[in-house]
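Single-structure report; data block below.
Removed: one protein chain of the complex. Kept in place: all other protein chains.
Note that the chains take the letters A and B in the order they are written out, and that residue 1 is the start of every chain.
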Amino acid sequence: MSGQTKMFGEKAFDLLKELERSSQTIPAFDDDGVRQVLEEIKAIFEENVAQASTYNASGDRSLWPLLNFRHAALQRNKRCLLAYLYERCKRIKALRWEFGPIIPGDIKQALCEPEVTFFNNYSKSLAAYMCSAGYNQGLPIDLTNNLRPPKSLYIEVRCMEDYGKFELDDGEVIHLKKNSQHYLPRAQVESLVRQGILHHIA
Amino acid sequence: MDPSIIEFIGEKCMISIIPNFSNEPLHLIYGSVGPFRAGFPVFVPLWMATHLRKQQKCRIVPPEWMDMDILEEIKEEEKRSKFFTKMPCEHYMVVAQLVMSTAPDDVPRCEELRTVIKDIFDIRESKLRTSIDAFIKGEGTYAKLDNLTLLEIHSVRPILPYSLDHIARYQRTATASQRDTSMLSASMAASSSGPNSNSLFSQ
């Protein structure tokens, strides 16, 4: 048996715990942990296959509980690992809603390559869906906007960084400079507020 | 459901305002409002009333029930009654809160009203807690909730349905595991008759 001092499934459970505990938007993909879990799965499986043939040949029923136990350990490993990946997917999806179609550089470093692909595919599907949801009117409903019930058309905002020029729907161009304050249409600046570039002054 | 959504829904309530301007009727999707004649009351949705008030284009006329005598009576009735009494407005908390925060000057005895409305809400909330407690202990899965307003329902929204769902889940699991145990012993019995009948590593 591999890892005599360790319990089956411990590493897989650790993966989940670490992800749950992390306060980051999304912690770095635990390449090493995932590999170890996959190895454990493979090892357990091979042991069981070997013993199953002994069992089948000898009919030694004392092996039965052990086979069952290993099988359960295998399933638990799979389950934890997939739960880990699924939870990461959920957070990756949330990135699309929060930051738009481009992942901020520092967050991108935390993703493994298949995750970046997942994000890009998701982003593309969502964009295509949003375009088609505007139906034949050529008027896409931007679902990533209007996230909260509207309270007022205009809001008072303070600019938190030097953002530069920002063009409003009516063509007016405003300069967003650090610490400048503006009175702007809520719907049009919602995403800047969400990204922390503008701060909504209550 | 986020509290801001409860407020959003409550903002559809119609309320009377006295505009200081005149205008033709407005044909909103939700229905027509107006005409507006300076100095004459007109009913508009609450979201519009609070906006116009902030722009100092109108005075809000507090709804009839926002009156000390009426509310004191409701409060006494609520105390006396075992059941929830019918509130004068389906969104009384949202309306009161929005009107009193946007236009305190338009509401006579605003502070007193605030207190009595809060009292009524508290009495109802505590009644709600007691009945939920009895309901769950009685292992109920269905209940009638007449006269509760949306905000009050919302105040028990996560906890009540979730706990009922959990209880139901435990009950189902209990039934299922009883079944599983009997199935397991059956399959163990079957496997003893032939070593190839287990399915754990087939294929």
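By our rule, contacts are C-beta pairs under 8 Å (C-beta built on N, C-alpha and C of every residue); 3 or more make two chains touch, one makes a residue touch a chain.
Note that contacts and distances are computed from a predicted model.
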Quiz item: Hey, which one's the missing chain according to UniProt: "Ragulator complex protein LAMTOR1", "Elongin-C", "DNA replication complex GINS protein SLD5" or "Signal peptidase complex subunit 1"?
Solution: "DNA replication complex GINS protein SLD5"
Exercise. Among A:Phe45, A:Trp64 or A:Tyr163, single out the residue that touches the unshown chain.
Key: A:Phe45
Quiz item: Looking at B:Ala38, B:Met68, B:Ala134 or B:Ala168, which makes contact with the chain not pictured?
Solution: B:Ala168
Quiz prompt | Of A:Ala50, A:Leu153 or A:Ile201, the residue in touch with the unshown chain | solution = A:Leu153
Exercise. Could you tell me which of B:Ala38, B:Met68 or B:Ala143 touches the chain that is not displayed?
Key: B:Ala143
Quiz item: Which subunit A residues would touch the chain omitted from the figure, given the whole complex?
Solution: 34, 38, 41-42, 45-46, 78, 81-82, 85, 89, 93, 112, 114-115, 117-118, 121-122, 125-126, 128-129, 132-137, 139, 141-143, 145-150, 153, 170, 187
Self-check item: Where the unshown chain meets subunit B, residue by residue
Solution: 1, 5, 8-9, 21, 23, 26-32, 47-48, 51, 57, 141-148, 150, 153, 157, 160-161, 164-165, 168-169, 201, 203
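Convention: only the chains that are shown with their structure count from here on.
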Quiz item: What whole-number Å value describes the gap between the mean CA coordinates of subunit A and subunit B?
Solution: 32
Practice problem: State the interface residues of subunit A toward subunit B in the complex, per the touch definition above. | Solution: 48-49, 52, 55-56, 59, 61, 64, 67-68, 71, 148-150, 152
Exercise. Would you mind writing out the residues of subunit B in touch with subunit A in their complex?
Key: 2, 4-5, 7-8, 51, 54, 191-192, 195-196, 200-201
